[in-house]
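A single protein chain has been removed from this complex, and every other one stays in its place.
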Amino acid sequence: MTDSSLLRIDGLSVDYSHRGGSAAPAVSELDLVVHPGSMTAVVGESGSGKSTTANALIGLLPSSARVAAGRIRLGEVDLLSLGTSGWRGVRGSQIGYVPQDPGSSLNPLQTVGKSVAEALRIHRRAGRAEARAQVIELLDRVGIDQPEKRADQFPHELSGGMRQRVLIAAAIALRPRLLIADEPTSALDVTVQKQVLDLLDELRAETGMGILFITHDLAVAGERADEVVVMQGGRIVESGPAGRVFSDPATDYTTRLIADAPALQTKARSVRAEATTESTDPFVSVESLTHVFDRTDDRITGIEGVDFTVARGTTHGLVGESGSGKTTTGKALTGFLTPQSGHVRIGDFDAAELGRGRPSRQRLREFRRTVQLVHQNPFSALDPKHSIRSTLTEPLRNFRLGDRASRPRLVTEAMDRVALPADFLDRRPAELSGGQLQRVAIARALIVEPELVVFDEAVSALDVTVQAQILTLLDELQRELGLTYVFITHDLAVVRQIADTVSVMSHGHLVDDGATEEIFTRPRSAYTRTLLEAIPRPATLSVASAPANNRPATPTLLTAAAES
Amino acid sequence: MSIVFTRGQGTETRRARGGRARAALSPATIVSALVLLIAVAWALAPGLFTHFDPNDGGDTPALLAPSLEHWFGTDQTGRDAFTRVVYGASQSLLAALVAVGVGLIVGTTIGLIAGTRRGLIDDVLMRLIDVLLSIPAILLSLSIVVVLGFGTINAAIAVGVTAIAQFARLARSQAVQISTSDFVAAAYGSGGTFFSVLARHILPNSISPVLSLAVLQVGSAILQISTLGFLGYGTPPPTPEWGLIIAEGRNFVATAWWLTVLPGLVVMAIVLTTHQIGNTLRKVTS
Partner (left out) sequence: MILDTRYLILRLGQAILVLLLAFTAAFILLSLIPGDGVTARFADPALGLSNDQIAEIREATGADDSWWSRYVLSLTGFLTGDFGYSVQTGAAVSTIIAAALPSTAVLAASGFVTALVLAVIIAVFATFGPSTGPTARVRLVLDSVPSLFISIPVFWLGILLIQVFSFQLGVVSVVDPGPAEALVLPTLTVAVPLSAPIAQVLIRSITEVQASGFVKVTTAKGASELWILVHTVARNAVLPGLTIIGLVFGELVAGAVVTETVFGRNGIGLITAQAVTHRDNPILLAVVVIATFGYVIINLAVDLLYPVIDVRLRTKPSSASAGRALRIHDEPARRALTASAASVGVDLDWNDETKEKNS
């Protein structure tokens, strides 16, 4: 067999030995190939073994892990036979590594120039002056403006996207043949993600290096990779050319992943006629809401002049990237922050006034009952010391709802409403999964029969399949109880699934506002357009308008954006 | 737009719990628990461990080397050194408990008030704690002993005052951290008042690191109290106290090494065990 491959993994198995002796295989019988100049993506949830695979490739498995079987060949070199010094020769010069979190992956006390030069210095490829020249060339290559100036800056002075470029520059300094990118864009905003992915594409086209791309994001894999390997529980579920895997998934698991992924979602929210008709008297009305923490140059931290309205019984999506001010808006809505100016009218309350004047305890209590907040991270939103029963009973007691006899029934009903079994009631938060905890948090919010529920990134921390379930649940509850939702998220695709109306925020300002479908099909602001364009879309899906397969045709966000 | 998988945090937590349980039952911890248990038993019922009189050597020869009869030898008046160490446990451990109690109660109260009330009260209390911290502990405790007078309990109080600052700072930081957490915000959202949230959520969640610190402080309190005893400001002779026992043995350092070395080893072993147990507690509760 003629082998044009750059990296070839055959039957790799990795065990973690615990002191007890029982070895749970983290990776078993993995086969994988990366060709020069191409990208192979390994996709899977955490615990699927994808990161273990990456660590095995650069010989950085934790000491409790052991390669039980298999071969890893980089060109002619058998990587698994290398000793400590052999590995040192390969790392950096043959294999480059780009880590997940640009925030913690650069030495905070060292200028970025020195970080980029590190590989050159370690492998003694350049002296001090020579290294400097190369560093500037590299920084320039990865698209950093003013490379001379940037080289002398420290990581905390650069943005996340810039740091990731620096890390890429450092990884390619010695022109390695293979680049391992371990979730390189997961910590980045979607527009920055696009730029970094574009850079990786250019680099491999230019230098012919192969890239092994580890990701949890099916859409990114589908858009960029030549080959896709889907992993679950340490095993390969499916592998093949990206186009084939997406257009014709061979396994149920992959099919489900594609179906549950919001970005690849087929259906938009069913429009509710009565909800979208312009209500003369909106339930929530935010008027010139302003709360500025800090102002530098023309940028503000906080929010300024935010206006939007939400009709009773509908869902309003509040979308923006990190630092857009969406969380601050959410806090003002729920009365946890008293804005510097502006009004937040909810029913007959003004949340902005509650904090300013001295409202009666009774009034504040009524407001808290009317408006409930569901936090982003279900693991921190529930007191670890209290059982689920105690957590759900607490609001009933505080608001004097029901009595000693009826409360257990109310609690059981609340659990039933979020489809959790009643025997969870005596468990503690640590014994529940993230999805279950978020259901409990939703049950706690709904048990006081609020009228408005604000969700702050409430599904962002959840697995796609769980995310889909929660969104369906929320939809049902809204119909059943006539609730009004404000849904804060960075994820446009989620918004499209759940929201009737949308506001897009950027740097503390509201840049776009309107009915969801309208925003998606005819974005008014340039920023919204950039956001929509940055959403990764698998190539096969974007041309799927031709019904080439038996899956339902997929009008994706690309087609949505293209229509504009 | 992105397809995000959850971390299997539920199972991780369970696994971590298993790991903690194992840490709690490590051989070192079991040995430590046993040693500490013996020390407590010495303090409660010294008569069960020795049949000699701690303060009267009778006609036993002085400065006998360790033997099966006299494990730690005898001192200058023929008293059994081991017996004195056993009887000394009650003084030393009682004083340590008093000291930690003073630090824990006063310090935690200050810290919780500062951490939950914030604002001016916080600033004033924390500056006072800064002052307490900036006077070297030994000088602070000596100054207090000078004012209160020498004696076991006075020495204990003096040592306790030096521990206030640490407890106050830890309790405050815990209170601040917990009161900015999501679940406390959620508790307010569920209609909780300041005091109900404090009692139900902030206190229970911030107390366990403070208690671990208390256990760790028992060891250093034993050391500090024995230091005061050694310098002669603690328990007055002839009542046995660990620091005092070593101070008395010091005069015979050239001829009777056992009078200093063996009691010192006992003190060290007990301090070491409190550290081991404190660290284990911290790992289990955090």
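In order of appearance the chains are A and B, and numbering begins at 1 in each one.
By definition in this document, contacts are C-beta pairs under 8 Å (C-beta built on N, C-alpha and C of every residue); 3 or more make two chains touch, one makes a residue touch a chain.
Predicted model, so just to flag it, every value in this text is computed and none were measured.
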Inset, instruction - Would you indicate which residue among A:90, A:410, A:430 or A:481 is in contact with the undisplayed chain? - result: A:90
Inset, instruction - Could you tell which one of A:56, A:126, A:284 or A:337 touches the chain left off the display? - result: A:337
Inset, instruction - For the chain that got dropped from the picture, name the residues of subunit B it touches. - result: 126-128, 130-131, 134-140, 142-147, 166, 169-170, 173, 176-177, 180-181, 209, 212-213, 216-217, 219-220, 223, 226-227, 230-233, 243, 246-247, 249-250, 253-254, 257, 260-261, 264, 267-268, 271-272, 275-276, 278-279, 282, 286
Inset, instruction - May I ask you to list the residues on subunit A that touch the chain which is not drawn? - result: 58, 60, 63, 87-93, 95-97, 99-101, 104-110, 115, 118-119, 122-123, 154, 156-157, 167, 170-171, 293-294, 296-297, 327-328, 331, 336-337
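FYI, only the chains that are shown with their structure count from here on.
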Inset, instruction - Would you mind pulling out the distance in Å between where the CA atoms of subunit A average out and where those of subunit B do? - result: 46
Legend entry - Interfacial residue positions of subunit B with respect to subunit A in the complex: 1-10, 13-14, 17, 22, 181-183, 185-193, 196, 200-201, 204-205
Legend entry - Interface residues, subunit A side, partner subunit B - complex: 19, 44-47, 186, 190, 216-220, 257, 260-264, 334, 336, 365, 368-369, 372-373, 375-377, 379-386, 394-395, 398-399, 430-436, 441, 444-445, 448, 460-464, 466-467, 491-493, 535-536, 557
